[in-house]
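Note that this complex is displayed minus one protein chain, with the remaining chains in position.
Chain naming follows the written order as A and B, and within any one chain the residues start at number 1.
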Amino acid sequence: MEEKEIVCIACPIGCRITIRAMDKNIISIQGNSCPKGIEYIKEEYFNPLRILTTTVKVIGGELPLVSVKTEKAIPKKLLLEAMAEIAKIEVNAPVKIGQVIKDDLMGTGVSLIATRNVKRVDFKLFSYKI
Amino acid sequence: MKLEYDLVIIGGGPAGLAVALEARRNTVKDILLLERDKYLGGILPQCIHNGFGVQYFKEELTGPEYAERFIAKLNDNQIDVKTETMVIKITPDKRIIAINRDDGLLHIQAKAVVLAMGCRERTREAITIPGNRPAGIFTAGTAQRYINIEGYIPGREVVVLGSGDIGMIMARRMTLEGARVKAVLEIMPFSTGLIRNKVQCLDDFNIPLKFNHTITRIEGRKRVERVTVAQVDKNLQAIPGTEEEISCDTILLSVGLIPENELTREVGIELDPVTRGAIVNENRETEIEGIFACGNVLHVHDLADFATEEGEIVGRAVGEYLKRSRKFRPQPIKIVTGDNIAYVVPQHIDFIVSGRKKIKIFMRVKKPAEKIRINLLDVKGRVLGSYKKRIVTPGEMVSVYLPEVLLEDRLINITVSTEEETKE
Partner (left out) sequence: MKTDVVIIGGGVIGTAIARELSRYSLNIILIEKEDDVAMGTSKGNSGIIHAGYNDDSKTLKGELNIKSNPKFDKLCADLKIPFKRIGSLVIGFFEEDFRKLKKLKENGEKNGIKNLEIIRGTKLFELEPNLNPQAKYALYAPSTGIISPYKFTIALADNAVINGVKVLLETEAKDIRIKEKQVCSVVTNRGLIETRVVINAAGLHADEVAEAAGDNFKINPLKGEYQLFDKQWGNLVNHILFPIPIKLSKGILVAPTVHGNLLIGPNSYRVKEKDDPATTNAGIKEVCEGARKLIPNLPHQDLVASFAGLRADIEGRNDFIIEASKKIRGFINVAGIESPGLSSVPAIAEMVSGILKEVVKEISPQLELKYKDDFIETLPEQPKFADYLDKTGKWQEIIEKDADYGEIICRCEKVSKGEILRAIHQPLPVRSLDAIKRRVRAGMGRCQGGFCSPKVLKILSEELKISPLKITKKGPGSEILKTKTKEMIKETGVKFKDEIRV
């Protein structure tokens, strides 16, 4: 049996809710002041999900990065690995807001989409003296 | 170059954008929006995280997506926009001097002016953290700009001072991009940020949040090498003997926002010492008729949605102002702060508006409190209106509706104060 205390984020009160569970079965939930707390804690305990917002490298754009987000929340435990995967992606400008940058991120079935436009620009490459 | 406009808006962030679009909807004809950065949106384009639009669009959006909803409409609405343009001066008769590389110096005569310049971040110097002056000290917003727009990570081992939303969000952002955030320090016994951010930015990544702590010294010759942190007492003074050193190469400061009112002061408009923004009436109009202020330059908002809402109040008000269709009260009603209220906006009610049922008053409390009532009192202390609030914190803007029926002619003063709910 596991007992865990989770802070509910549904409203500013931030009830500290304690959940007792054995494998997939809830034994008790205590500490919430409203039903929203119960819903939140169930999700957060069994399958915590997060929307990931980050940036992706752009080639040939007016900006070096395009801001992106996962269309839906993905399992919290995948966040850092997802970041490492996303770091390898390069997308060519122009980028349109809502454009799918990567399908099925980390096998979750969730797409990574652009959250802004990035115009294409023909710029001269600077050669840097090291 | 000389120009004439009905309305000139200074600042193209959420407030300024909302003013432009709402003014257009209220038949204001020639509108010019001036923005000093290359892109519109104010701070929103670098706020790549979620949480915008929940109030206004009933959707959860990222900063850039929220901004785009407004920017996309500008073209259709024939609103003139000049970016990379800086306003140097405004005169009381609404002449604006601005400068950019293409036009050079612009002299613009406006019929109405809206101040929407936003705010700046409080600096290390302003809060006087003693020590050396090495590289590696950034305000959270500047670090955010580097990471999300310029494309560079400014640090590897980070200590964040300030647990406001910006500090917590940047703690997560840096962690996700591979940096190591060692601690977030908060001088108060509570966070001014949302609980959601504490959970999803700090708890998710095991980043310790230390209340009642601050940085007492910064060390490092060329680059930050370590900070000394200490616990503070009730008076926010460091308690001797509680000092600890944390080695790091980067300090992110999230210690407050200051409305950017240099132009406002120079044109002679009086500022509220608490909000550090202009003193305004319910139309967000300053003491100079036809000069309005909204968004973070007026008071620091917690949600961009409210900045948009305030921009729309101004957009409508500009329409009324230009049509000369306003009726002034014989005397303005001053709205004054009482117990545990840090500030209220607007600070006075000036107009008689037929058909108006209520006025939304915004405020922030000084200290968090639970189960309280917000009371509106007249000069004699009689309760004009009373509103129950389950929980109030300084980090969230609180609002109440002031019913029009209460605004009798004789009323010249309303005090807003809090009161603990008596047990029933």
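Everything that follows uses one rule, which is that a residue touches a chain if its C-beta (ideal position, glycine included) is under 8 Å from a C-beta of that chain, and two chains touch if they have at least 3 such contacts.
Just so we're clear, the structure is a prediction, and the values are computed from it rather than from any experiment.
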Touch with the omitted chain, as defined above, among A:Leu80, A:Val100 or A:Val121: A:Leu80
From B:Ile96, B:Ala112, B:Leu176 or B:Ile374, residue that would touch the chain that is not displayed: B:Leu176
Touching residue (missing chain; options B:Thr123, B:Thr242 or B:Ser399): B:Thr123
Of B:Asn132, B:Thr242 or B:Ser399, the residue in touch with the unshown chain: B:Asn132
Touching residues (missing chain, whole complex) on chain B: 36, 84, 86, 88-89, 97, 99-105, 107, 120-121, 123-126, 128, 130-136, 139, 141-142, 145-156, 175-180, 203-206, 216-219, 221-223, 238, 249, 262, 265
Contacts of chain A with the absent chain, listed as residue ranges: 55, 57, 64-65, 76-77, 79-81, 83-84, 87-88, 126-130
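The rule we apply is simple: only the chains that are shown with their structure count from here on.
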Separation of chain A from chain B, taking each centre as the mean of its C-alpha atoms, in whole Å: 26
Parts of chain B lying in touch with chain A, wherever the complex brings them together: 45, 48-50, 60-65, 68, 147-151, 176-178, 194-196, 198-200, 203-204, 370, 390-391, 393, 396
Residues of chain A that touch chain B when the two form their complex: 7-9, 11-14, 50-55, 57, 63-65, 67-69, 76, 79-80, 83, 97, 115-117
